[in-house]
Structures are given as structure tokens and as C-alpha cells.
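Questions regarding the structure given below will be posed in turn.
Shown here is a partial selection of chains from the complex, left in place.
To keep things simple, chains are lettered A and B as they appear, and every chain counts its residues starting from 1.
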Amino acid sequence: MNQSVTLPHIQQQPLQLDALLAQTERPDCGALAIFAGAVRNHHEGAAVSHLIYTAHPALCNKIIAAIEQETREQFNVPECRIVHRIGELQIGEVAIVVVVRAPHRAEAFAALRYAVDSTKHRAPIWKEEFYPDGSSSFVAGCCIADGFEPPDHLKLLPKKENT
Amino acid sequence: MESMNTITIRFWGITARLAGAEQRVLQLSAGARVADAVEHLRLDATLSGELPRCAYAVGDDMVGLDHPLADGDELSVLPPVSGG
């Protein structure tokens, strides 16, 4: 994946929280909840020097868009934006930003958690960790094959019947 | 003679490392399904251990093992994901 990627939900450029906040501003939403995931200097006890994230661009963009829509519908929140960075990231750099805006805070908290966890469990993104000695390994992840069940809180609610 | 379909396999994440390539081109019989391509990949001893944890996509659609493959399809091999 050497080509530069610029899709709404994945980008190689550093993530800009300010831009996401400006794009989602709404006068009817009193609650803004944000999650940002940054590169840690350690993982399971081992020092980490940097990371490389890769993603299947078209599929990942489509799946993240679906997670945004599910989040808005299931938690009745007007705004949910998810952006993931790919490429090489240094310690402290931000890999994912999720922004939720809602009239009230309870649904903003619940929606934020759902959106973040769903992206981590379902988006086709892979993290390769690099260690100070120059070695690397792919981080053990979440299986997205049929037959592997997501945790309960990430299961979709049954669609409401139109009666 | 049976007609053949050309299928490009795209390896993602650790599967590219195990396969030693980002893609492989397979010739499969017309009517072959995802399961037939996976059967073929299983012949690669380095890759085969990872395949039970993999999902599959054609283009940007997730597909099951019984999804029929068309000539020119790009089949992605998606190991467990670790974004965020």
C-alpha cells in the first residue's frame, strides 16, 4: 500500500481533531464526546518504537461508514464521525479519532463506546509493531470471519418493525 | 476444455508476510467459489495455519466461502483486524 489514500474515513496525513469538530458543530447538541487512540510506547510489557497501520482502503472506508450510520441510528445521535490513520506512526501520534455529538450526554457516551469498539473489532486495519531492536510483529487482532461472534455490546439491535 | 477464470488474491496484514507477496494470480475453473480459492491457498504450508481466522472480500464486499468468483475478481484475504 504505497499509494496515498484520501478517503473520508482513512488517511495518511495526521488526524486533525479541530477539523472534525468544526465539521460536526450543531446548536442542538449539548454533548460532545471524543475518543482518540494514540500510539503507546509499550504493548504487553514490550517497548514499542513505532507502528505501521495498513488498511484495505475501499472496504475499510465502507465498513467505517456503516458503523457511523449504525451508531447514529441505534443511539439516536445526530453526529458520529470516525477517522483512522494509516501508514507509519510515531509514539504519541493519533491513530483514530471518533467524535459523537448528541443532545444529551448519556447517549453520547454509549454511542462513543460503540463506535470505537466496533471500529476496532470490524474495520479491516492491521497494526504492525516495531521494537527498538528493529524487529516487528503484527498485533493479534479480532477475527472478522463468519462464525466469530462480536462481544454482546457490539451486536446490532434488531431493526424496529415499521408497524 | 473447461473455461478458466483469472482471480487475483490480495493478501492483507500478516497474510502478506506469510505468503511472501501482496498478491497471487490463480486460474480457477469457471464456477469456482471462494472456498475453492481458499483450498488452493491451503497448499501453502506457511499460510495455511492463518486461514481459519481469515475473512474474505471481493472488491469492497465481504463474502462468504460459498460466494461464486467471476473472471477478473480480486479476492482479499483478511486476517484478524487490529485497528485503533
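Here, contacts are C-beta pairs under 8 Å (C-beta built on N, C-alpha and C of every residue); 3 or more make two chains touch, one makes a residue touch a chain.
Just so you know, these numbers come straight off a predicted model, no measurement behind them.
Student: Using the labels shown, what formula gives the copy number of every chain type across the whole complex?
Tutor: Assembly composition recorded in this structure file: A x2, B x2.
We take it that only the chains that are shown with their structure count from here on.
Student: Using mean CA coordinates as chain centres, what's the chain A-chain B distance in Å?
Tutor: 26
Student: If we count contacts the way the header does, which residues on chain B are in touch with chain A in the complex?
Tutor: Counting only chain B, the residues touching chain A are 10, 12-14, 17, 52-57, 59-62, 64-65, 76, 78-84.
Student: Which positions of chain A touch chain B when the two form their complex?
Tutor: 37, 53-56, 58-59, 61-62, 84, 95-96, 116, 119-128, 138-146, 148
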